[in-house]
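Every protein chain but one is kept in place in this view of the complex.
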Amino acid sequence: MSAPRFEDKPRLDESAMAMRAAAEIKEGMVANLGFGIPMLISSFVDPDAEVLLHSENGVIGFGSVIEDPARADRYCINGGGQPVERRPGMSFMSHEESFTLIRGGWVDVTFLGALQVAANGDLANWKVPGKISGALGGGQDLAFCAKSVVCITTHQTKDGTPKIVKRLSLDITAPRCVKRLVTDIAVIDVTPAGLVLREVLPGWTPEEIQMVTEPELEIPGGVVEMAL
Amino acid sequence: MSAPRFEDKPRLDESAMAMRAAAEIKEGMVANLGFGIPMLISSFVDPDAEVLLHSENGVIGFGSVIEDPARADRYCINGGGQPVERRPGMSFMSHEESFTLIRGGWVDVTFLGALQVAANGDLANWKVPGKISGALGGGQDLAFCAKSVVCITTHQTKDGTPKIVKRLSLDITAPRCVKRLVTDIAVIDVTPAGLVLREVLPGWTPEEIQMVTEPELEIPGGVVEMAL
Amino acid sequence: MPIDKVVASFDEAVADVADGSMIHVGGFGGPAEYPSYLIAALARKNVTGLTITGNHSGFSEPQLAMMKERMASLMAYPDDYFSPGLLVDRGQVAKGILAFPVLPGAALKVPFEELLEQGKVELELIGQGSLAERIRAARAGIAAFYTPVGPGTVTQGEKDVRWFDGRPHVLERALKADFSIIRAHKADRWGNLTYRGTARTFNATMAGGSHCTIAEVDELVELGDLDPESVVTPAPYVQRVVVRPPQAVSDWRTPC
Partner (left out) sequence: MPIDKVVASFDEAVADVADGSMIHVGGFGGPAEYPSYLIAALARKNVTGLTITGNHSGFSEPQLAMMKERMASLMAYPDDYFSPGLLVDRGQVAKGILAFPVLPGAALKVPFEELLEQGKVELELIGQGSLAERIRAARAGIAAFYTPVGPGTVTQGEKDVRWFDGRPHVLERALKADFSIIRAHKADRWGNLTYRGTARTFNATMAGGSHCTIAEVDELVELGDLDPESVVTPAPYVQRVVVRPPQAVSDWRTPC
């Protein structure tokens, strides 16, 4: 499907998407932050909120990314290799235990990047077209086993092609796993009845969101503006 | 098979059998001491020798049983619930890791009790005849997975019936696992060619040992006296 | 709302344990390993039809007194030592998944053996290693695994057998319970746990092996007091924490 690019319209940058995604984390949750944009989330979590941020390399209960190299701690890093704050209540674990936590269903929500998401929640995020192979990382375990999967992604590729599609054309990471999409222009839920538009970035109409989304969106009366 | 009882002949008591069995533990070995008589072994290991005694409840590197209640440590006990000495180099582990150590083949030798041992090394030690069920404990994992299994047992039951038999009549614990038998009157190896008599308690002849042993024993020229 | 998994009493901690629940019961048998106060609370609640898993089926009260006396030359047992045998003896247990359902020696007939002979309890006999691994598998989201332990023996039963590397292996299934009741040493209010010596045993293995893990602990510490390198059970595996009383409560009937 080709779609208009709406070059003149506002779009959230990666940090702003991460900020919106951070609002998905409720106090008391175990939240895993995947590789890429999701790693930015830890800096937008209320530092007074008690959430257990988990990173697949074997740490739970850490805080925001440390931006000052003088304070960096090479023994406390997230899955993207960034140093993160130590917080009371944290602990370290082996890789096998880190994925015991993931596979066993102890992660309430995980945030993953996406190349494509299908209307039924199928996710493709490991292999870029044209590459000989891809980066599976820990994302497949998370996509299959976390209680809830939230994808953070631009709504379209750079050439305007929709990333939210009827059926995946790229290699699948995990079937029917995505529960919610936070994009640079909208928030969409994957429900048994199909995709439901929940929030729209100011400057866009629900109809314009539909124009850059391949499957049909249910547009309920309660669509609200994306708030950061 | 019925067998003579040789009531007037000397026999090792449990402590003496444990003492002889302790000689099987070479420096550097990981040795597991099973429930019953084997637990006595730790007190006969040279305290200067560096061996790693393992107990299935999750401790490795401990020392002898502490016989003085005033010094007892209820947080450092063996698989029989006896307090044991803490030694440098020891560590504690969960039950799953304790059996990872056992199942993974990291235990060099284990000492187990026996109700019957067959000529091919089959072991029966979990269910006493007449009982509705038995005590499997950790013995089955050890019998299947330790690199070497040494059984410590009286040679005959109280009524004189041989415990070393052609074929098990009791419920099997593990097949073809026993490598060596230390009894109250002899040391016998289980080899692919059959049972080989290695040591005889002073006061007994190899022929008398054969009379209380159901399968045929190979009696090589090199049979020596059991030394403690 | 800060995360606070601490509950005020043992009775409150087990309030939602229903008849017919499956419960992993921590400990091995030693004097400081059982979640004694949680066992006592289940006895007081008089919940029935339980399936219990664990190492040992435990002793009746008179047997416990004998056992304590027999062990006195080695080690004193605490007054607040309650074993799963309390629940078995009171008829609260319908099934045991156990490594020691009966004692190795013939001297003593434990309550589970009595009831097994009378057809009043069901037994699934299993070695400690397979039991521990099945519980760990539940925590780890592993549905089943092939172990070399058991082919050709009582523990094979009706289970699938498949050969790997020239040896037969038995397919064992994950064992996820409704509740794990365990004993730990220190906890914080998030549910991070440490254990003490050989009291780690099945307690650490059962943490996370069920839908709801309840930890009976010696001491509650401030968040941040546990060394992040030394936490054995991370917080997500634990749903409730309850602190043992400073003075031993030696009668299980006493609410606490």
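We call the chains A, B and C, going by the order they appear; numbering starts again at 1 in every chain.
Criterion: a residue touches a chain if its C-beta (ideal position, glycine included) is under 8 Å from a C-beta of that chain, and two chains touch if they have at least 3 such contacts.
The shown structure was predicted, so the numbers you read here are calculated from the model rather than taken from an experiment.
*Asks:* For the chain that does not appear here, which of the shown chains does it touch in the whole complex?
*Replies:* A, B, C
*Asks:* Using the touch definition from the top, which of A:42, A:64, A:173 or A:213 touches the missing chain?
*Replies:* In the full complex, the listed residue that touches the missing chain is A:173.
*Asks:* One chain isn't shown here. Among B:50, B:68 or B:225, which residue touches it?
*Replies:* For the chain that is not drawn, the touching residue is B:50.
*Asks:* Considering the whole complex, which of A:18, A:40, A:53 or A:77 touches the chain not shown?
*Replies:* A:77
*Asks:* When the complex is taken as a whole, what residues of subunit B touch the one chain not shown?
*Replies:* 27-28, 30, 50, 52, 60-61, 86-93, 97, 99-107, 145
*Asks:* If the hidden chain were put back, which residues of subunit C would touch it?
*Replies:* Residues in contact with the chain left out: 133, 137, 140-148, 164-165, 167, 169, 173, 194-197, 227-230.
*Asks:* What residues on subunit A make contact with the chain left out of this view?
*Replies:* 35-36, 55-59, 65-67, 69, 72-77, 79, 81-83, 92-96, 98-99, 102-103, 113, 126-128, 131-141, 144-145, 171-175
We adopt the following convention: only the chains that are shown with their structure count from here on.
*Asks:* Listed by label, which chains are in contact with subunit B and with subunit C?
*Replies:* Per touch definition, common to subunit B and subunit C: zero chains.
*Asks:* Which chain has its C-alpha centroid farthest away from the centroid of subunit A?
*Replies:* When every chain centre is compared against subunit A, the largest gap points to B.
*Asks:* As a quick test, compute the distance in whole Å between the mean CA positions of subunit B and subunit C.
*Replies:* Whole-Å distance between the two chain centres: 28.
*Asks:* Cα centroid separation between subunit A and subunit C, in whole Å?
*Replies:* Going by mean C-alpha positions, subunit A sits 39 Å from subunit C.
*Asks:* On a C-alpha centroid basis, what's the spacing between subunit A and subunit B, in Å?
*Replies:* The separation of the two C-alpha centroids amounts to 57 Å.
*Asks:* Can you tell me which residues of subunit A touch two or more of the remaining chains?
*Replies:* none
*Asks:* Please output the residue numbers of subunit C that touch at least 2 other chains, ranges allowed.
*Replies:* In subunit C, 136 touch at least two other chains.
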